[in-house]
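One protein chain omitted, others in place.
Chain lettering (A, B and C) follows the sequence in which the chains are written, and residue indices restart at 1 in each chain.
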Amino acid sequence: MSKKEVYYKDYLQLDKILGAQELESEKAGVEAHDEMLFIVIHQAYELWFKQVLYELDSIIALLSKPEINDNDQTLQIVVHRSRRIIEILRLLVDQINVMETMSSLDFLDFRDLLRPASGFQSIQWKELEAKLGLLYENRHGKEYYVSQLCPMDVDHVKDVEKKTNLLDLLNVWLERMPYFEHPEAWADGAKAKPEDHPFWAEYREKYTGGLLDIEQGNADLFDKTVFGKGEDDKRRLSAKACRSALFIYLYRGFPLLHLPYELMVSLVEIDELMASWRMRHVNMVFRMIGARVGTGNSTGHGYLKGAMDKHYIFNELTQLNGLLVPRRDLPELPKELEKLLGFRG
Amino acid sequence: MSKKEVYYKDYLQLDKILGAQELESEKAGVEAHDEMLFIVIHQAYELWFKQVLYELDSIIALLSKPEINDNDQTLQIVVHRSRRIIEILRLLVDQINVMETMSSLDFLDFRDLLRPASGFQSIQWKELEAKLGLLYENRHGKEYYVSQLCPMDVDHVKDVEKKTNLLDLLNVWLERMPYFEHPEAWADGAKAKPEDHPFWAEYREKYTGGLLDIEQGNADLFDKTVFGKGEDDKRRLSAKACRSALFIYLYRGFPLLHLPYELMVSLVEIDELMASWRMRHVNMVFRMIGARVGTGNSTGHGYLKGAMDKHYIFNELTQLNGLLVPRRDLPELPKELEKLLGFRG
Amino acid sequence: MSKKEVYYKDYLQLDKILGAQELESEKAGVEAHDEMLFIVIHQAYELWFKQVLYELDSIIALLSKPEINDNDQTLQIVVHRSRRIIEILRLLVDQINVMETMSSLDFLDFRDLLRPASGFQSIQWKELEAKLGLLYENRHGKEYYVSQLCPMDVDHVKDVEKKTNLLDLLNVWLERMPYFEHPEAWADGAKAKPEDHPFWAEYREKYTGGLLDIEQGNADLFDKTVFGKGEDDKRRLSAKACRSALFIYLYRGFPLLHLPYELMVSLVEIDELMASWRMRHVNMVFRMIGARVGTGNSTGHGYLKGAMDKHYIFNELTQLNGLLVPRRDLPELPKELEKLLGFRG
Partner (left out) sequence: MSKKEVYYKDYLQLDKILGAQELESEKAGVEAHDEMLFIVIHQAYELWFKQVLYELDSIIALLSKPEINDNDQTLQIVVHRSRRIIEILRLLVDQINVMETMSSLDFLDFRDLLRPASGFQSIQWKELEAKLGLLYENRHGKEYYVSQLCPMDVDHVKDVEKKTNLLDLLNVWLERMPYFEHPEAWADGAKAKPEDHPFWAEYREKYTGGLLDIEQGNADLFDKTVFGKGEDDKRRLSAKACRSALFIYLYRGFPLLHLPYELMVSLVEIDELMASWRMRHVNMVFRMIGARVGTGNSTGHGYLKGAMDKHYIFNELTQLNGLLVPRRDLPELPKELEKLLGFRG
């Protein structure tokens, strides 16, 4: 691998990175010290969004494989990269502290010069939401969204929205969990339908009063009308996937379920951190512009508040926590199944 | 000051502090490793709430003085202690990261043993909200609140709600700002009513199209029907106080206005941090119990979400940012007033 | 499980927790507002130290079992609790930000009243260091340490220092890794001594120039004189344990090695966070008292700086990173061994 020597500033292309700050206020001959911060912090956000997308793309690629071999490193890597996304998002939430050193009056020094640009136009953030699983029809203010972006950017996000997203992959991956169908796994493994399986029967009857309720106590994890993804159904995880997820939550102590559990925990944490970011962002914008409209003619505050409530992506996973029973009450698994969930030893 | 030698563990009364963790699970003969964390983290929260209340009480006492002398340290101390509250609240928001290492299943190991106790029963948190200025009638779920606490605690909070709170003190303090009435301050200082003052006239006509709009562009900071605190008026800051606050935001560059400005900024930040804490708390509870009711039979999640939106206390200050004009367009102040806002030098 | 209803403030024993702040300044009739913060923050530290010790004790108990079954949850739990310790330590490092809102002059208001108490007298912190693996003879300033504590406390720490610590358990656990001895694991599994095994031979000759250097390139992971724990040897991990650790670092992609790897990473992070805490503490003390002696007649600053450099506990693990080779150059493992490192599948 003989090659040229690498020098720090060339390697990092610092000429580009540090040469990309052009102040509109300077062009306009107006004094606006804080515009530099405004530019740099948004650039830092976009750099990190790129990194998050890079990790997310690799996760999507790994989980798109037709089969995931528990003995290769796929899940380890997926969990590791999810955790990296978490660390980055933690940083991005804290980064708002820096933005908040810019006061409303400081912002006014150059705010009018930026119209109609707006942080709302961050395509990478929308891409991130879409790749995680947010659908166009579930977006808050979707017409607004289309109206504020240039056509090329709208097309780009729409393309991304059509591609495989992590939530759908999660659904497929959970559905494919072989624990209930595996012939060796159950003493009476011949049963045709997993929902008739004594395990679930016991779980339902003994521990949850006959119902595996998700929201109001009258739905059943096996009721196809509820989890059947019918026309009106906005749920994204099928009943089958939910059963697997619940099983993983309950029996995560078994080696084979450890990483699947960690993955689900990580996805929920990513969701929460993005919600925290939106919330801090809402507050920051409100503080910055009071009740006025944003630079992009948006009522930024209103939009962001709407997005804050509606843009959770993995909350169906979180809801399942309402169906757990204490460890000490868990039905014991058949020995054959236990073996399958462990190391060769 | 001759006295006994002090020893670390006696001074800190560590026997009490470290001897106050009694696990219900242990009494019930049930294994529940994470109950210790549950106790310790809540105790740490309550310790810090005590400290925040201690600082807040001192701030309230300082601002309750009939007159605040700009040449003593009152405002310096008030701002300093507000900033300390901010640092503590930052910590308390981050502290939720530790709580989130307890999973829903871990919590189930001992959750039933705690009924009907609930984090909702933290009196100090309610006291904190009340002392900052949250009124009983503005609380989300107030009947619920009464039903969940023991009568002694309800009485205690109600008592606190009747006492002077920081928001009301802020209103009084802002109203008392002498800049507009001060005879020396204006060339035409004899004017009887501050709202007729040329400064505000200029500000309104030239910069905000005749209106000092707060919410929809049709209210006036001088319109008594809007800011008059009529029967139906839920606003807490009077028009007069709002004018002072706006003046401080705009002219904070003058030495005398520096600390008042810092104080307002700090209060808004305290509000935001408490909102962040509530929001992280909502998410944490949802993650912990899915859609189930909390240990105190609360639909904790629903309650918390309601509180999150309604419990902002200083947002009337934040709204004023919508009335700012760029520094470069600010009317110049009369020289006499400028002098009053500066050092003797 | 019928039982009395639990009420939040009783459950948390808030009477004890919130009633344990007695100000020396109040007793002495001196005004010292910040003494409350001083007490509360130290109490919060001690509460968290208790929690960290609680987690650490459980980890030590789990790793003290004569055998660790890879199919039970032992390592999962150990790693999970190590991560919780990490989250707590992150919080404790940030907590210093709150302390730093107390200025030197504020501290002087009550500093003399506390003599000779000193944060140095925190027994739980010393216990924590001892349980992780810090030996009496490796402590910075050990005579000083004995002179500053009451005899009961000295005895207590000395007792802890004699008990099993995590570093020694790590050594035992690593030595007991069965990968090299397992008869099925290697084609030529009959070899008597693992150090003659072709794997290590290949690793040494091909990738590290014949040497598995730890510090200066002239030691060998198989050289008993270096890793033999001779009389003068201050190393705490044996050569055998180091080989296992290195193997785990290199082949952590295999399912069976995932958690062992995560454990080692967590221990190193705990070490780093404790170092960060010491370092922030040093700076905080220096800022607080300049170059003066501490309340316990300590030259606190000097002591803390010494401890900062010497009290790393798991740095022998970190050093091993100097022996890694890139993944792409790693010798492939025998198929039989690979099987043993995977799931039954």
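Methods note: a contact is a pair of C-beta atoms (placed from the backbone, for glycine too) under 8 Å apart; a residue touches a chain by one contact, two chains touch by 3 or more.
Keep in mind the model is a prediction, meaning the values are calculated, not measured.
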item: Which residue of C:S58, C:N138 or C:T318 touches the chain not shown here; value: C:T318
item: Which of A:E87, A:D155 or A:D309 contacts the chain that the document leaves out; value: A:E87
item: Footprint left on chain C by the chain that the document does not show; value: 30-31, 100, 103-105, 108-109, 111-112, 214-215, 249-250, 252, 265, 268-269, 272, 275-276, 279-280, 283, 286-292, 315, 318-328
item: Missing-chain contacts mapped onto chain A; value: 1, 3, 5-9, 11-14, 16-22, 24, 28, 33, 36-37, 39-44, 46-48, 50-51, 54, 58, 80, 83-84, 87-88, 90-91, 94-95, 97-98, 101, 112-123, 150, 153
item: Residues from chain B at the interface with the omitted partner, ascending; value: 70-73, 76, 252-256, 258-259, 339-340, 342-345
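Keep in mind that, in the parts below, only the chains that are shown with their structure count from here on.
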item: Most centrally placed chain, judged by C-alpha centres; value: A
item: Distance from chain C to chain B - Cα centre to Cα centre, in angstrom; value: 39
item: For chain A, residues contacting two or more additional chains; value: 252
